[in-house]
Structure formats: C-alpha cells, structure tokens
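Sharing a structure here in structure tokens format.
With one protein chain removed, the remaining protein chains of the complex are shown where they sit.
Per-chain numbering from 1; labels A and B assigned in written order.
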C-alpha cells in the first residue's frame, strides 16, 4: 500500500480545490459574472492560479504515483509536499502580480519533474532487465 | 478488483466527453470560430459546462478511487453515480442561464467531497494504526 502518497494526493486535491474557491470568490469581489472568465486582470490572475494548478495535475499526479509504485512511497510523498509548497508560493505571488509567479512556479515544476524522471528511469530499467 | 468503480469511471468519462461534444456543436450554432473561446455568452455557458467538468475531474476521479481502494467499491460507485447526476443537472441548468447552475453544482460538489473525506479519514486511520 502507498499510504503516504495517498495522503499527499488528498492534500494536493484539497489545495487545488482551495484555488477554485478563491477563483469563485474573486468573481464576486471583482464583479466578473459567469460565464465570463476575462475582463478584469485582478480576477484573471486568481483564475489563472486555479487553471495553472489544473494544468499541472495530469503531470503531477500520474508521475507521483508511478514514482511511488516503481521507487518509493515515502520519497514520492516528500516530493508531493514540495510540490504543494511550490504551488502555494505560486498562488501567493501570482495573486499579487504576474511578475511574482516565477519562484513558486519553478519549485513546483521541479517537484513534478523529479518523480517523472525517476519513474521513467525505473520503468526503462525494468523493461530492459525483464 | 473494483468493477463498479471502473464502470462508473467509464460513465463519468462518457459524460465529460458529451459536454465537449456539446461545446463543439455550440461553436457552430453560435458561430464562435476556433481558436476563440469567448464573444458569445450562449456559447460561453456551454463551454464553461465542459471546462467546469474538466476542472472537477482531478478532484472527483482520484478521490473516488482512493475511497474505493480504502473503503468500498460499491459505495464509491454509488457516489460516482450521484456525481454524474449532479453534473447533468449542472449542465441543463447552466445551458439555460448562469443563475440556474447552483443546484447541480452543489450536488456534484457533495458527491465529490464525500469520497475525498472518506478516503482521507481511512488513510489517516491506517497510518496511525500501522
């Protein structure tokens, strides 16, 4: 079983859900009525935080689980925690200004690419030695 | 094996695919040419139904499967059916008017959050008692 990775998956979903709550509230705050998703840059930045988190979910989650299965549950979970921290930094930065989203973005990108790289290496090793 | 959850996963994917077909047809009906995704509120509402369903997939599907694995295949599948029903209500409501999307949204949100909560509780219990 992969309890640590399962736990971090729940936490990552919770954070992503939080970004969608913020986008919903930003609709009210900046008066951007559904179905519009543009028209006010302050809303757009909060909305883009949610969307960018969504965009990374299919990179992060499958890579995380392949890494957990092929290499280590605990290390996968640790990388998952770093990913969530990077995502929080990205959210805080981007909500202030588009130019401040770089550091958090790089952190979460690295934390998503390491499990991808590790999983790819482990899968290739298994295929070659099978 | 998790046959019921697997079946409901296929049905959820089919429904999501249906919302993307509707968005494609709405492009033609309301003459919103690719790559544009705005310009006509009637198109935008149909497009937002697809996008919002997409936005919930990474909340719903991993939560559903963690719940199935940690707790119950049959209960997970039942909650999955409620999620699809909520999504259908959301689609019907939102396609008519943005103000009519609330009930379906709340239904599907509850049906996605229950498996999340259940899975989180079961994972925490296992980690504490391991």
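To be clear about the criterion, a residue touches a chain if its C-beta (ideal position, glycine included) is under 8 Å from a C-beta of that chain, and two chains touch if they have at least 3 such contacts.
Quick caveat, the model's predicted, so the values are computed rather than measured.
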### Task
Based on the whole complex, identify which of A:20, A:63 or A:107 touches the chain you can't see.
A:63
## Note on the structure
The missing chain sits against subunit B at residues 1, 3-4, 6-7, 9-10, 13-14, 16-17, 20, 33-38, 50, 54, 57-58, 61
### Query
Where does subunit A touch the missing chain, residue by residue?
38, 41, 44-45, 47-48, 54-55, 58-59, 62-63, 66, 70, 94, 98, 101, 116, 119-120, 123-124, 126-127, 130
